[in-house]
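Sharing a structure here in structure tokens format.
The complex appears here minus one protein chain, its other protein chains still in place.
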Amino acid sequence: MTTTQTPDAQSKSRGQRFTSAAANYIDERTSISGLVKEVGRKIFPDHWSFMLGEVALYSFIVILLSGTFLTFFFQASMVEVHYDGSYAPLKGIEMSAAMASTLDISFDIRGGLLMRQVHHWAALLFVASIGLHMLRVYFTGAFRKPREINWFIGFVLFILAMAEGFTGYSLPDDLLSGNGLRIIDGMVKGIPVIGTWISYLLFGGEFPGVDIVSRLYILHIMLLPAIIIAALGVHMLLLVINKHTQFAGPGHTNDNVVGSPVMPGFAAKAGGFFFIVFGVITLIASTFSINPVWVYGPYDPSLFQQVLNLTGTSDSPTAPCDLFRPGGRPNGSVSPGRSTSLRRW
Amino acid sequence: MADDHGDTAGSKAAGKDVAQHSAPAYDAGTAVVASEEVPNPGFPPYRPRVTDLDPKVDKQQERRVSALFFVSIIGSVLAVAAYIVFPIIPGDMDSVRNNTLFLGLGITLGLLGIGIGAVHWSKALMEGHDLVEQRHSTRGSEETRAKALEVFTLGNKESGFGRRTMLRNTLIGALVVTPLPAIVLFRDLAPADDPVKLLKHTFWEPGMRLTRDPSGTPIKASDLTLGSAFQVIPDGINDSEHRIEEKAKAAVLLVRLKPEELEISEGRENWSYDGIVAYSKICTHVGCPVALYEQQTHHLLCPCHQSQFDIKREAAVIFGPAKRPLPQLPISVDSEGYLIATSDFMEPIGPSFWERQL
Partner (left out) sequence: MATSAARASRNSRAVGRRHPLATVALLLVALVGTGGAYALFTSSATAETSASAEALVEEGGKLFAANCATCHGLDLEGTTQGPTLIGVGAAATDFQVGTGRMPLAISGPQAEKKPVQFTEEQILALSVFVAAQGPGPAIPADMYLTGKGYDVSNGAELFRINCAMCHNVAGAGGALTEGKFAPSLADVTPKHAYEAMLTGPQNMPVFNDTNLSPEEKADIITYLKYLDETPSVGGFTLGSLGPVSEGLFIWIFGLGAIVAITVWLTAKSN
């Protein structure tokens, strides 16, 4: 802010002279001084729950960074190949190029597994922090006028984040993702009148076909991120226009914002917080396994595993459904001859 | 403060007062001139930090932040070193583990050093007073709104958008119709066949042998002992053009019970062979493979949404979201004793779809 004013450049040191010359150069071409004046000392209130949206933003940036690395090695193709990489229990097994390249990223590229795990953990943190952020906004009433539109945009972002999660989860074409896709296929087929055709067009023929991974890939790395970035921009712009909400407290009123200014205190905190979030994700990713696709194996439509299990201990576990089971449910089978299509939805 | 919200006028006044008092000097928070109605306690006095009072501590904290940044440098260098020192040896899982762990820990150190350092700098050393900013209504001022209105009126007048209704309506009509070609363009996402026909048939044909998954070797009736469960695919499916798509419909689970345990309904007397029955593995809910077979209770459990089917009662649904029993594959044995299908499934397998009439 002060650097843009350069009346007495003579009396300054070389470094200062360079800085003011550079600032002058930029301002004469962008008039950025107005923006710095407007935003530079904007006040942000201090409360831990106000940082949750930032967690979502930062994990999104981590996702973009790690995801870009992964695109350099991933092959979004369902061409059948015989795996010939380093993981012994899958050697010679037929799988799609997508699965084989995922295994190569995991086992043959240094840091590849780390980046996969960073990407996946960051994606989980992204959705979880959006969830918690929305709870905070809801329970503090921060969605009310004039912020309804921003609440709606945030909700759309939440849906988009889950769409990103689903498309990304489907890409490696492993057993888990293939069964996830199959569930989606079953749900799509259940849409009245047009369901069968939507499923048919989506998969480029019968499930699972050979197109779905490359189609989801384009959505996952181009269309959905582009929409998320645009929506995020509007979300942040409206945040600045409406100013941040704050909790009641001594000196706080409906007409003021109390806190620290963007430059320098808040910027240092928020900037530092980005590195902390990134660091925590990297720490989790380097010590905790996530989505070990080599254990799941390639997708085969006749295979799956029990995922909702509560076992691994010596106690007798129970399928979650049985917890709610009063004594069986009346036979749900409708005699095939007379059931109508509509009834089944 | 909760009281303030009930009285806008009062809180406004309080806000103004607070702003006036705190704006000129940072330590003015104690000076509160509350209006008569609303006793806003105002800002609490600024509690000086140790770094504000003791220059020694200030210096110490500065060194600490600097040390954190230095740790970050070391971490990043260590990450580069780990990349070189812990290479991946093909086939050696320990090397993958070490590469991931140490590279990750190095990067973690590099990131957390910067992050914690910057936050600590901000908290301990940067100016610590709370500042106050006035909120303005998001709504534009009356003057601005009048100007905006004028812009629209002029635009309407100069273009004749409201007056020339035919022009306007045809434009709207044209805009509505333009996306139509885009919708049509998506038709070729899938080949031209009728999906419904495909969904109603599977790879099974009369006389086709039941074979083991994945080897494709045929199964004799005598191979199944009581309690056996075979994962079955049709003969020749491994060489078919659409192997995976066909397998997604044709997968079958073959089990043997005592013949007297089966409750066979009318018309299905010839669908089983000496207690051996074959059912589609594709769940009638959303299509997951149902293969968790309990050989004593004869229950089949779907791993996705916990639907349960009773093999004794022709795979009737006994729990869960599935609505229909699993379709049964009619089987028999050929002259050599191998199990064969006597027909395709009698109904479409898998989840419901609109055109699924029987």
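Just so it is clear, A and B label the chains in written order, and each chain counts residues from 1 on its own.
Keep this in mind: a residue touches a chain if its C-beta (ideal position, glycine included) is under 8 Å from a C-beta of that chain, and two chains touch if they have at least 3 such contacts.
What you see is a predicted model, and the numbers here were worked out from it, not measured in a lab.
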Contact partners of the omitted chain among those displayed are A, B
Absent-chain contact - pick from B:64, B:168, B:212 or B:268: B:212
Answer key for A:106, A:150, A:167 or A:196 versus the chain not shown reads A:106
Decide which residue listed in A:62, A:76 or A:90 touches the omitted chain of the complex. A:90
Write down which of B:204, B:293 or B:353 is the residue touching the left-out chain. B:293
Per the whole complex, from A:23, A:55, A:76 or A:157 the residue touching the absent chain is A:55
Touching the absent chain: which residues on chain A qualify? 46-52, 55, 88-93, 106-107, 113, 117, 121, 124-125, 128-129, 132, 175-176, 269, 273, 276-277, 280-281, 284, 286-292, 295-297, 300, 302-312, 314, 316-320, 322, 325
Touching the missing chain, which residues of chain B? 47, 49-51, 93-94, 96-97, 100-101, 119, 123-124, 128, 212-214, 219-220, 222-231, 255, 289, 291-297, 299, 301, 303, 308, 319
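Simple rule for what comes next: only the chains that are shown with their structure count from here on.
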Here the gap between chain A and chain B, centre to centre from mean Cα coordinates and rounded to Å, is 9
Counting only contacts in the complex, chain A reaches chain B at residues 41-43, 46, 85-86, 88, 106-111, 113-114, 117-118, 146, 179, 182-183, 185-187, 189-197, 199-209, 211, 241-243, 248-261, 264-266, 268-269, 271-280, 282-283, 285-287, 299-308, 319-321, 325, 328-329, 331-334, 336-337, 339, 341, 344-345
Contact residues on chain B for chain A in the complex? 1-2, 4-5, 8, 11-12, 14-16, 18-19, 22, 29, 32, 40-44, 83, 87-88, 90-92, 96, 99-101, 103-105, 107-112, 114-119, 121-123, 126-128, 130-135, 138-139, 186-187, 189-191, 193, 195-196, 198-199, 213, 231, 233, 242, 244-245, 247-249, 251, 281-282, 285-289, 291-292, 301, 303-304, 306, 313, 316-320, 322-325, 347, 350-358
